[in-house]
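Please read through the structure below; I'll follow up with questions.
All protein chains of the complex are present and in place, except for one that has been dropped.
Moving on to chain A:
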Amino acid sequence: MEHSQKIGGREFFSIIVLAIGTKITSMTPAILAQSGKNAFWMMPFAGALTLLAPFLLLLYLLRTYQNKNLMDLIYHLLGKWMGGLVGVVLFLVAFVSLVLESRNYLDELSSIFFPQSPQYALYTVLFIVILFGARKGLNVIASTSWILTPFIKVIALILLVLVLKDVVWMRVFPIWGEGMMVTVIEGVKKASIFGDLFLLTMAYTSLKSTKTFHKTAYIGGAFTLFELTLFFLMYSLFFDYKSIDQVAYPFHEVTQYISVGMYFTNVEAFFMIFWLFAAFIRFMIYLYFTTWIFAAVFSITSFKPLLAVFFFLAIVLGMSINNPIQNVLVYRDMFLTLTTPLFIILPLILWAVAKSKGELAR
């Protein structure tokens, strides 16, 4: 009775958008603004350009080998030992990202909405919801994201419109912030904000067709780049050159500032609803893909029980970080810079090996 349960283009598009686009609401803009100042809105563009070629190369390889996802491809090309090693590295990248980002969101939640609530209690709620969701599998995560994405994005758009009256367009100057070279170099260094796209290629064989995957990856990538740039620009225009690097949670500060007409002056809890939707789904995606990579490395077929283990570990590690500033400005910053080369080099190595094996001629 079961018909094939493959993920459609729309659903995968919303996964991409929620996994990467939601970074506008985390502390990622704060990291970029440290070095880029008011020009940080151009940094995603530099990052995207850096990763464009490696990503296209990876897609080209995946297309050549048709029915292989990322880990299958790595194993096929690099062999058991090297492939396993690369797999473990990829897993660590995804896992560390899960740890840092979940702590990041929790800090936002607790410092803005629940300052009196103990952190472990908030983590417990997060744990229950995300674990339950991730256990439902990729198909359900995908369809839920497709239901919610339009709402989340429309609300984001409303936020943009509401904030228009408070932005000062002249704040775009000095146009290069700290200087053109600084902006470009820092942008390239933080290219890994798009690194999730590489990890999402784990789902290459789970889509209805490979063509759908390619199309969706292009559209999704372009959309998130547009979204990131637009929101970062809005932050730059809202805060200014002087204060942008002092703002820890730009998204929430903006929502606290704006009002809908004269009557509704505090609407941040309304935006929090959609921010929470995005955050929940995003961590389900992170958790699922992290565990999936781990399972693929060690050829574990049913990895549902592992989800709880990894999420628990992520929470424990997340709680052990001293404070949000350390988490974001030190660890997350370092992490973004360190992982960028990996995403650039990995496709090149894979391509070189494939070329030397002579399998690309087919």
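Everything below uses one rule, namely that contacts are C-beta pairs under 8 Å (C-beta built on N, C-alpha and C of every residue); 3 or more make two chains touch, one makes a residue touch a chain; residues count from 1.
The definition used in the following text is that contacts and distances are computed from a predicted model.
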Select, from "Tripartite tricarboxylate transporter TctB family protein", "Protein FixC", "Spore germination protein" or "Flagellar basal body rod protein FlgB", the UniProt-recorded name of the complex's unshown chain.
"Spore germination protein"
Selected residue (touches chain absent from view) among A:168, A:273, A:330 or A:360:
A:273
Among the options A:45, A:60, A:113 or A:176, the absent chain makes contact with A:113
Among A:173, A:264, A:298 or A:312, exactly one should touch the missing chain; which is it?
A:264
Pick out the residues on chain A that sit against the missing chain.
1-3, 7-8, 10-11, 109, 113-114, 117, 122, 125-126, 128-129, 132-133, 136-137, 139-144, 146-148, 263-270, 272-273, 276-277, 280-281
